[in-house]
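The other protein chains are all here in position, but one chain of the complex has been omitted.
Letters A and B name the chains as they come in the text, with residue numbers starting at 1 for each one.
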Amino acid sequence: MTSSNHVQPNRLQNGGRIDRSQPVTFEYNNKTYPGFVGDTLASAMLANGIDVVGRSFKYSRPRGIIAAGADEPNAVLQLGATEATQVPNVRATQQELFHGLVAKSTNGWPSTDNDLMSYVGKVGGRMMPPGFYYKTFMYPQSLWDTYEGFIRKAAGLGRSPVENDPDIYDQINHHCDVMVVGAGPAGLSAALAAARTGARVILADEQAEFGGMLLHSDELIDGQPAQQWVSRVVGELVGLENVTLLPRSTVNGYHDHNFLTIHERRTDHLGDLAPKGQVRQRMHRVRAAWVVLASGAIERPLVYANNDVPGCMLASAVSTYIKRYAVVPGNQLVLMTTNDQGYQAALDWHDAGRKVVAIVDTRAEPTGACVLEAQRRGIELIKGSAVIEAKGSKRVNGVSVAAINASGERVTGNIRSLFCDTLASAGGWSPAVHLSCHTGSRPEWREDVQAFVPGKTVQKQLTAGAINGSYRLSACLEEGVRQGVLAAANAGFGQQSDDIVEIPSVDGEVEQTAPMALFHVPHTKPTSRAPKQFVDYQTDVTAAGIELATREGFESIEHVKRYTAMGFGTDQGKLGNINGMAIAAKSMNKSIPETGTTIFRPNYTPITFGAIAGRNCGELFDPKRYSAMHRWHVENGAKFEDVGQWKRPWYFPKPGESMQDALNRECLATRESVGILDASTLGKIDIQGKDAREFLGRVYTNAWAKLGVGKCRYGLMCGEDGMVFDDGVTACLAENHFVMTTTTGGAARVLEWLELYHQTEWPELEVYFNTVTDQWSTLTISGPNSRKLLSELTDDIDLSGDNFKFMDWREGTVAGVPARVFRISFTGELSFEVNVQSNYGMQVWEKVFEAGKKYNLTPYGTETMHILRAEKGFIIAGQDTDGSVTPMDLGMGWCVANNKPFSYIGKRGMAREDCVKPNRKQLVGLKTKDPQKVIPEGSQAVADPNQPIPMTMLGHVTSSYYSACLGHSIAMGFVRGGLDKMGESVYYPQADGSVIEAEICSPIFLDPKGERQNV
Amino acid sequence: MSNLNINPQDSAVTDLDTAFKPDCAQMRQTPVQAEAGQAPRAESPLYHADLASMAAKGPLEGGVQLQELSLLGHLVIRGSLDNPAFVDGFAQVMGFALPGKLASVEQGDASVRWIAPDEWLLVVPGNEAFELEGRLRELMAGHFSIVNVSGGQTILQLSGPDAVKVLKKSTGYDLHDRNFPVGKVVTTTFAKTQAVIRRLDAQQWELVIRRSFADYVWLWLQDASAEYGLIVRG
């Protein structure tokens, strides 16, 4: 057990932006370490001298922390103190330290320090070229699951928790005039310039503090230390109500039409769980008029032999750790650089009081001011040379340095060995063009800065600072101000004029001398023979691997990427891609622009599923729609079925009843006395207008011209292809007024369908459509006693069979509430559908039950409804139809009018050659030989169950139930040419090898003459 | 599908028959109050949530206030602004004109919201809807429709300093003063359903929602306002 007072060997006594008054402890791989509030997990690990943070994906080599930000490929850890709070894929460089943080390394099995796979990696290294996994593990296919499990376990990509996440994640929408991405010098000045115009500005940065590189810079802005300038600007922005500041917020996606998604980590820095009542992470969905990308640049590591040994780091990261976190990640430093900026790491290291062994500059004659600074400190400078190889396994213990030629293509001098424990490399900068790529823009190569910068875009997008390859602070500040002003002006705020712009000045800025373009450090041996020179750390892609890929004929950079897996890691190759492309280009003797670059896709860094889901989970995952009588259904024990988003009663079991028991009881009660169904969910569309009747005739297959007021009619609706897509009853309320019903699931679709034809084809027809689905509660009272029951509840509707015929509707009062009563039937029984305004639905439903007691009024749900209608051979659109059946296929030719003057929708489609050919699949009834056997729905029909597999299938069962009323099973299904095969047998082979035999019959099993409903 | 053989404007103009009186079935949907105490019970879409009890018990502090304006009369009015018999008929009955694009008018107990170029939502006290529909039908002519949807939707009022934040979590529409001044009305997405949103005041908003989605919206609003504190008004 290590106490919090334990010495942090690499922690400096002074400096940094950590809060030394708030010491904390954290756990890494079951050991406890001290740190401070203000640390990242990575800085605290380095302070404690933790070298190995994981094992590499393919070769299982020990890896250490390389970077200090989102570009970190190795320190990708599993976080969480409990099972429920596990978070995989957390970059230690971006995780702020809190007291009690628990982290584990993920790459390494069985343990990071002693990894079985490393022997495979070392011994088999040469045997594992790119494509190794594809080539080795692809066959036989049946073993892929085994291979994949092994690879995943070995690679250790982190794991998901197996318990529910207790934290809250949510989403919020924003609109702004100027969205500034990145709060470094360019972003801050852009945001301030835009904000001062009054434009709505959002400024987001992935770090806890705004300022970017200024947080560890020694430069002076307007005569003040850079940090003071940052405080001043942030202070002003905080005070502006038109500005939204989002720290700890990564702009992860830049989508079409300036839509951006921002992942804010609100409490990840506070503890394992979010404080009670607080949202852990929030996804901001931003629609911006203009976007200023000031996302900066990412330093490129140099590619040399064994460049992955822990202790090999980015030069800028070394500076960041020293200046911002007061952590020197080693004792003796060798710095290799191709440019002036790289020197800063060595100067900072020296100033922190530790030894700089040497600066190795790959340029033959570096002349910048930085050289003088190094000399002033007495640091040895080795010019025209490179570190061609690092030594050590779990930590660097030395380097080999040799002179190289001016183009950096070969070693020209003798090898000199230096002892050190840290090797920082500075290979130049790659602008963070990721977001600009998300919208499809291809980056463009700029020779002068040796980097890809954002390419042409169709977005309303500007860029400022290092993303443009502008690396000088003064340039970043100036571009920031100018682009901020321009973005605001483009969005309609302020004027785009130079004189209102005040550009901060940078004092004593020194001129940078030219960097050297070096993407691959030569070795004395050819690349294929030299120790591994890693390009992409996370996917273990080496320079040799890329050269091999091009030799094997992968010439497109996109193919090289997929073959080698370069850029496929969770870091998307932030460090490696540019080096890799340059190496591929060189190996193909092409220029970098000729070779091009792969592009980046959202998300910039991994996002939790919680943030993606937001509040659309649990009870709020999908809306649940309820009828006005839902409370009664719940109180009376209904089981519910999802129909679209509706919760419909499925059946109402009594205590001790099985589902089949309940269905049998509900069916028999309805057929023998009276049952009631909540049919409120059926779609209902109010249709008014002079041409309403004409319109109905065009969208239904049957005739509507003569339907009188007070009458209802069933209609089939087809697509232009002649296939049935919905059905329902429509009532003529008045000469210019109809109400149409649709299936529950089809309501919205049918309304949109009617509007489509009205608005685009027949705008001359005077008709309006409005949904009234929610307006009416529909109580279907069905059964021989339905008339008697209803007569007790109404005194102003004549319910007699003579005056209120089948397919009539009447208006009156039911249970004291105004109602429209439709005498229509989906059960084949005498049946009344009572429609009342939904505010009274529950009241009427209860009154019906009060009166219905003496008739044993039985509530039934959708399942009994399905059985009762199947006994009558009534179809359900969507169950007995699937978009490939015509009315004729359903045996419903009676519902098709061929003599209507207008060629209604579906008419021409039904007449197509294929639709009129004989022997189509037709809907028939099916009676099983064994009356108790219910054919599973979906079973396929065959003529001969003994034929060899694959059998010739004749159709399938669409509806199948046990009918308590009939005492045997009933089914409907399609059989090829079935209408001409009455009485013949078909067979339904089952998965268990059994075969169910059924006789083809009429689908009307009960009361074929309709005597029960016409009483 | 989009037939360019027909120009809808032309055909609409030629066919415009402003003398025509559509024959529609107007229906009184609410019971005539016979005797006091005998009136059938009406349940608004959020009846089951018992907001009155919640209001009595609930917290008295919070950044968001919610109230259901239940059992009002909702009439959907459809017609063309090119039809003077429709436009004038409305103005004669209501005493004010139909509002233009994305606008609303409120006068006394009545308020009307623009929904679409040929559609408005008129809200009046629940017991006035039937008579009002009759008067409108009497004074309007030509092609129009009126649909009583009083049972199919309800109105929620959301107010307080944090109400706008709750709305920002719920809709992608821009609620900023510049884009959404007082009186404006938009029909848009709301969580996974939709709502007609009207701004009543700097910090006061109105949502018209469908009955079957009311419980979902209620759950959503409680959740979205939890961090600010929700005060339910009875």
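What we mean here is this: a residue touches a chain if its C-beta (ideal position, glycine included) is under 8 Å from a C-beta of that chain, and two chains touch if they have at least 3 such contacts.
Note that in this section contacts and distances are computed from a predicted model.
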Protein name, per the UniProt record, of whichever chain is missing from view ("Sarcosine oxidase subunit delta family protein", "sn-glycerol-3-phosphate transport system permease protein UgpA", "ABC transporter ATP-binding protein" or "RNHCP domain-containing protein"): "Sarcosine oxidase subunit delta family protein"
Residue of B:Val32, B:Ala97 or B:Ala116 touching the missing chain in the full complex: B:Ala116
Which residue of A:Lys355, A:Arg912 or A:Lys929 touches the chain not shown here: A:Arg912
Option touching the unshown chain, where B:Gln26, B:Gln67, B:Ser80 or B:Gln194 are the choices: B:Gln194
Residue numbers in subunit B that touch the chain omitted from display: 1-9, 101-102, 115-117, 119, 172-173, 186-189, 194
Contacts of subunit A with the absent chain, listed as residue ranges: 255-259, 287, 440, 458, 720-721, 752, 755-756, 759-761, 763, 903, 907-909, 911-913
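We take it that only the chains that are shown with their structure count from here on.
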Centroid distance [mean C-alpha coordinates] between subunit B and subunit A, Å: 34
In the complex with subunit B, residue positions of subunit A that touch it: 170-175, 200, 277-279, 285, 287, 615-616, 619-620, 622-628, 630-631, 646, 681, 686, 688-690, 733-737, 756-757, 759-764, 766, 768, 770-777, 811, 813, 815-818, 820, 836-844
Interface residues, subunit B side, partner subunit A - complex: 1-3, 6, 8, 11-12, 15, 17, 20, 22-25, 27-31, 34, 38-45, 47-48, 71, 76, 78, 118, 143-153, 165, 168-169, 171-174, 176, 179, 191-193, 210-213, 215-216, 219-220, 223-224, 226-227
